[in-house]
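Before I ask anything, here is the structure I am working with.
A single protein chain has been omitted; all remaining protein chains appear in their positions.
For reference, chains read A, B and C in written order, and residue numbers begin at 1 within each chain.
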Amino acid sequence: MSDMTARHLPDRLQSPAARLLQSWELLLLGLAIAIFIANSLASPYFLNAWNLSDATFNFTEKAMIAFAMALLIIAGEIDLSVAAIIALVSTAMGAAAAAGAGTPLLVLIGLGTGLACGAFNGLLVTRLGLPSIVVTIGTMSLFRGVSFIILGDGAYRSYPPEFAYFGQGYVGWVISFEFVLFGLCALAYYVLLHRTNFGRSVFAIGNNATAAQFSGIRVGRVKFMLFLLTGLMSGVAAICLTSRLGSTRPSIASGWELEVVTMVVLGGVSILGGSGSIPGVVIAAFVMGLVTFGLGLLNVPGIVMSIFIGLMLISVIAVPRLWRMWRG
Amino acid sequence: MKRLLTSRETMLSGAILLLLALTASRFPGFIAPANLVAVFTDTSPLLILALGQTVVILTRCIDLSVAANLALSGMVCAMLNAAMPGIPVALILALAVLLGAVMGAINGALVWKLAIPPIVVTLGTMTIYRGIIFLISDGAWVNAHEMSAAFTGLPRARILGLPVLAWFGIASALLIWLMVTRTPLGRAFYAVGGNPHAAVYTGIDVGRTQFWAFTISGALAGLAGYLWVARYSVAYVDIAGGFELEVVAACVIGGISIAGGAGTILGTILGALFLGIIKNALPVVDVSPFWQMAISGAAIIIAVTLNTRSARAKGRIILRRAQAAQTEGAPA
Amino acid sequence: KGAEEAAAELGNVEVIYTGPTDTTAEGQIEVINSLIAQQVDAIAVSANDTDALVPALKKAMQRGITVISWDSGVATEGRELHLNPSSNPLIGNMIIKLAADELPEGGQVAVLSATTTSTNQNIWIEEMTKVLGDYNGIEVVGTVYGDDLADKSYREATGLMQTYPELDAIIAPTSVGIVAAARAVEDAGKVGQVNVTGLGLPSEMAGAIESGASKSFAIWNPIDLGYSAAYLAYQLATDAAEATPGAEIPMGRMGALTLDENTEGAMADPFVYDASNIDAFKDIF
């Protein structure tokens, strides 16, 4: 620190390729490939285009929410109300459909309701400064509660026939519309998080919100936008799911919030904020989808599958740490 | 004096009284002493879990596995009782607490030794514990007639007019209160949650303290597991499903700061009672069952808003003038 | 268990019994998808949502899989036939009759249902309301939902007894609800005043009959139900029978199923259990 000669600073210590080689995503990709191979060996039905296409429905909707949730968690917040937003969005669309709304209007209503729910969460968190985990535990009951109030023990099922496209349509051959949408969202969120100023500020906020604010980032505004995005993606997922089910009941998508969070964490996003990547979440979505589908083909009951997911969630973090501890 | 009046606990007590008054205005029988005892008894499992959760949240952690822990402990007790009705209930009870504590300790060890974030650990163990119930029970129920009379009778036996279940609630509250206010470990919970970095400097092992918090939470979940199964005389995979969030909600309503290090046991008790009363009042006042969920959601949001408002740092005051105005406004 | 018995009888049949992580429609769809993928010949499903499974089951049928629903049904377009354990009007009548038989003077009864979305519950309650006029002096004072959760059902039952101090009977056409309601009556010290009845399994209700909280309840034999479902699925899958309105499809030792205009049929009459016969059945199912 004491001599005064100026020095040349290299840009990078390691080449980007070297970094990639040590990355979490690569590890996860290896896991995904291993599961894929294991599945192909374990079940004769696995390697079949239609079956694989069907399998994507196990994760596409959850993954779409997971992208937005990943950004939110990277920024140090969380939204546990996403599944409840799906219920409310679906109810709103059902009510509109019952009143005779056409498909375009339904989509607008769905996205609008999602945005409104996101805005409500965002306002409570950024304006009133409440912890997001508590706020969204509350809105989780509130949103679904409202849809119970509206629907009671009834169901909406009068969706226009074209509406079925979002959840049941195919773009070409076995490629479902949902899968294409999933791919587009993945790309969009990749660019948003890793290639834009907005994404950079998300990382900065998650690392140290105070320092980010002191660097001139509008922390409240960014967080609010993230809640909006999460609401929006819940709306998108709600459209797909409602279309796939062809009907709405208030209990729709219950328990999804924890599955979405699991997907995000499995994708290597730090639950404490500040780090993570969209490719990681994409691979995690495939991993979860492949595991549930593969075990499903072996007729393993769902509850036993969830043990696998739980073990995976803990071991993806635990095993590298144990390995490091064991080596020294 | 002013501090006392504006404290979270006072406000919450006020809210509870208001709730009781509102319920009573539509259904007077609700505040009959016998019914209040029934409501308290019904709230006891929630209270017991919330006490454990409080300790965990105080240390800046969260335990999402409590409901699964309860269900697994309960199932083990029930299966044991069904297989060997001769085992004394006291032994089963001790086993439930022990089993729960072990499950809690697993959470705690993962948080302590591997430094995995608590929410991830307990999200994982929550599904694992539930899954294990399925594996050991094969998805089957354990029913009332398979349980011994002593097993199902204990929680509802009355001592001094109060069911044993309620006594367990009271005893747990007292014990946790004593521990939290009067033992070094209890104070360490506050220290670790309030300023983990500083805790190290005072010789407190942060990880170990969190480990004990999880273990205590687990032990209480185990206790609640036996009580639950015995009370409803049935055990199956899904019992108390989703209860973990209600437990967290009780703590939050009671003013336990999710950021750790702040909150009181009295607050937790009031928070649990508040939710318990809502749950018991809604079926008797003529509110559509469909409203129930929205009402409890709104209650959580309102409570946390008020708590955060009252807890917001008053900020130090530099200006002499403002300081003077402040002291006049609040004569000590 | 019954399905396996049928499989053994039929010979060349393999039964896969599986269920989702949780009792949601989305979970059931995942299971159906994996069954489709395994190219099974038939799917017999007990749905927890009438409508939500329809698209998935339609897809199954398009791929040549026989789909039937049993117990808790699926909307007509999502299956070839539906096997009711018993005729819905019969069950609706049965549950109110069980309550009324104990109340010659009339009285107040309340209903404790499962979730607001359970198809079969809702139909039975509907059918019950239709025949209510036949029972003089019986008044249905309210319907509450225990969500098939022991604790919530218990609380709702307790609430009913408080709201209606004169309550004479609780009808719970759900196996979780009836057990919890009986527990609640015992704990409230109202055995003898409030009779719990409805649909439950002998093994689960033996305690309540013994304590007197429940005088009687009804149920069909779930083993028979599984047996019948498997038999029917086999018949349809092998094209030995066709599910058209009015058709009669054999179900082995259970006789034959006659389909109505909705391609639904009832297996058998529910059987009533009380103190006199409970001990003989409580270890069977």
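The working rule: contacts are C-beta pairs under 8 Å (C-beta built on N, C-alpha and C of every residue); 3 or more make two chains touch, one makes a residue touch a chain.
In the analysis below, contacts and distances are computed from a predicted model.
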item: Chain not displayed: protein name in its UniProt record ("Rhamnose ABC transporter ATP-binding protein", "3-oxoadipate:succinyl-CoA transferase subunit B", "Alpha-ketoacid dehydrogenase subunit beta" or "Fe-S cluster assembly scaffold protein NifU"); value: "Rhamnose ABC transporter ATP-binding protein"
item: Displayed chains contacting the withheld chain; value: A, B
item: Candidates A:Phe203, A:Trp256, A:Phe293 or A:Phe308 - the one touching the absent chain; value: A:Phe203
item: Option touching the unshown chain, where B:Leu49, B:Ile176 or B:Ala191 are the choices; value: B:Ala191
item: Omitted-chain contact residue, chosen from B:Ile62, B:Val247 or B:Ala262; value: B:Ala262
item: Where the missing chain touches subunit A, by residue; value: 1-2, 4, 6-13, 191, 195-201, 203-204, 207-208, 210-218, 274-275
item: Interface with the unshown chain - residue positions in subunit B; value: 178, 181-184, 187-188, 190-191, 194-195, 197-205, 261-262, 313-322
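Just so we're on the same page, only the chains that are shown with their structure count from here on.
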item: Geometric centre distance via CA averages, subunit C-subunit A, whole Å; value: 37
item: Separation of subunit A from subunit B, taking each centre as the mean of its C-alpha atoms, in whole Å; value: 30
item: Shared-contact residues (touching 2 or more other chains) in subunit A; value: 148, 152, 301, 303, 306
item: Residue list for subunit B, restricted to those that touch at least two other chains; value: 139, 290
item: Contact footprint of subunit C on subunit B as seen in their complex; value: 27, 29-30, 35, 38, 42, 45, 139, 141, 143-146, 156, 228, 231-234, 238-241, 279-280, 282-284, 286, 289-290
item: Subunit A residues within the subunit B interface of the complex; value: 80, 124, 128-131, 133-135, 137-146, 148-149, 151-152, 258, 261-262, 265, 270-272, 301, 303-304, 306-307, 309-311, 313-314, 317-318, 321-322
item: Subunit C partner contacts - residues on subunit A that touch it in the complex; value: 43, 45-46, 48, 50-51, 54-55, 57-58, 148, 152-153, 155, 157, 164, 167-168, 241, 244-247, 249-256, 292-293, 296-297, 299-303, 305-306
